[in-house]
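All protein chains of the complex are present and in place, except for one that has been dropped.
Our next item is subunit A:
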Amino acid sequence: GKRIVYIKYQIFAMYKADDDLEMTMVCHRPEGLDQLEAQTNFSKRELQVLYRGFKNECPSGVVNEETFKQIYSQFFPHGDASTYAHYLFNAFDTGHSGSIKFEDFVTALSILLRGTVTEKLQWTFNLYDINRDGYINKEEMTDIVRAIYDMMGKYTYPVLKHDAPKQHVDAFFQKMDKNRDGVVTLDEFILSCQEDENIMRSLQLFENVI
């Protein structure tokens, strides 16, 4: 009886197009430690620490978007971090597979924490460019900024005005859009950021996080 049940379950699982079911049956293991060390800017020990934290939250070896949102939201209890987490997830998930493996995770972290300024700015541009068309337009930027403001939550002092994101976006475009064509390209972005001292300084802020 038991064997038959198992087979029935497998057949059932085949037809079931549920992400979660696949997720629990899939268990991903990362490439070897040496390979990862070569590919990223982390030492073996740092990779170990990162992996332990990763595996603790995601025993199956991959993070799906729900879990990702959950984890990220725990750091921002006041507001709603799910939208921003969604954009982050897409930025991390370079292969667009719907799940983040440890390699993706560590690669992104390597850029963010140990990468060059250009790499970091490139990554950030990728984050802002939601539809991956190479340009950031005002709608995309408004979405991003609104997502950031959502993380603040309702209870702020002074109270956030409703059009605060819009004003913020306008200021951003004022600074970044050099040729006033309504979109920001990668080069414009990198150039504008390099001119801004505040941004340059803040990019170095989280260098020694690990």
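Throughout what follows, a residue touches a chain if its C-beta (ideal position, glycine included) is under 8 Å from a C-beta of that chain, and two chains touch if they have at least 3 such contacts; residues count from 1.
FYI, contacts and distances are computed from a predicted model.
Peer 1: Can you pick, from "Potassium voltage-gated channel, Shal-related subfamily, member 3", "Proteasome subunit beta", "Cytochrome c oxidase subunit 4 isoform 1, mitochondrial" or "Histidine-containing phosphotransfer protein", the UniProt protein name of the chain not displayed?
Peer 2: So the chain that does not appear here would be "Potassium voltage-gated channel, Shal-related subfamily, member 3", according to UniProt.
Peer 1: Out of A:35, A:74 or A:156, which residue would touch the omitted chain in the full complex?
Peer 2: Considering the complete complex, A:74 is the one touching the chain left out.
Peer 1: Of A:35, A:94, A:131 or A:202, which residue touches the hidden chain?
Peer 2: A:202
Peer 1: For review purposes, identify every residue of subunit A that touches the missing chain, sorted by number.
Peer 2: So the residues of subunit A touching the unseen chain are 45, 49-50, 52-54, 56-57, 71-72, 74-75, 77, 84, 87-88, 91, 105, 108-109, 112-113, 120-121, 123-124, 127-128, 144-145, 148, 168, 171-172, 176, 189, 193, 198-199, 201-203, 205-206, 208-210.
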